[in-house]
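FYI, not all chains are in this one, though none of them got moved.
We call the chains A and B, going by the order they appear; numbering starts again at 1 in every chain.
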């Protein structure tokens, strides 16, 4: 079964409501949690070389996937609280990036 | 025009390829960038009260949306490099969370 972003957002709303967690979910707190989860994801890579990071074991990959999921789930909750359309924001940001980093001028530096 | 996750992933691949950025996009580096963007998002909230964070100005909301977009864009690139299906990982994580935090037992603590 496939899922999509609107389905996840509704599931997150139901999940928080069933646990009376709305009180904790101020945008500020969700932004903290998002940052903490991003760091937990980074922790898996901190002592790896770049090359090693391209070839994770299946077990490590599964752990990273779970952390990536946590990042997405907090990001969706944060955007939901702030009435931000995340996919639309991402589409707009890519347009901004295309202006900021023209393909012909970039030449392999970042 | 609406966008969706697969469209964003393809656009990100094309964008990086046109700029010869694949060399920089080791999963380790993308995990660093993800963490940095999550912190830039947090920065908007660090001196706000929880209550203030629930009522952002339109200008502040737009800035937060742009940072949220950056978080998503790096998260998608990281998952793409690691062959992680982010939406499926999120769906699975919600099942794990439902086991870990039963609705009846949670009672408003987190």
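Keep in mind that, in the parts below, a residue touches a chain if its C-beta (ideal position, glycine included) is under 8 Å from a C-beta of that chain, and two chains touch if they have at least 3 such contacts.
Only a predicted model underlies this, so the values are computations on that prediction, with no experimental measurement involved.
K.L.:
Please report the number of identical subunits in the complete assembly described by this file, where 2 are shown.
P.N.:
The whole assembly in this structure file has 4 copies of the sequence.
Everything that follows uses one rule, which is that only the chains that are shown with their structure count from here on.
K.L.:
Using mean CA coordinates as chain centres, what's the chain A-chain B distance in Å?
P.N.:
2
K.L.:
Which residues of chain A touch chain B in the complex?
P.N.:
Per the touch definition, chain A meets chain B at residues 1-5, 8, 11-12, 15, 18-21, 23-24, 26-29, 31-32, 34-35, 37-39, 41-42, 44-45, 48-54, 56, 61, 64-66, 68-73, 75, 78-79, 81-94, 96-98, 101, 103, 106-108, 110.
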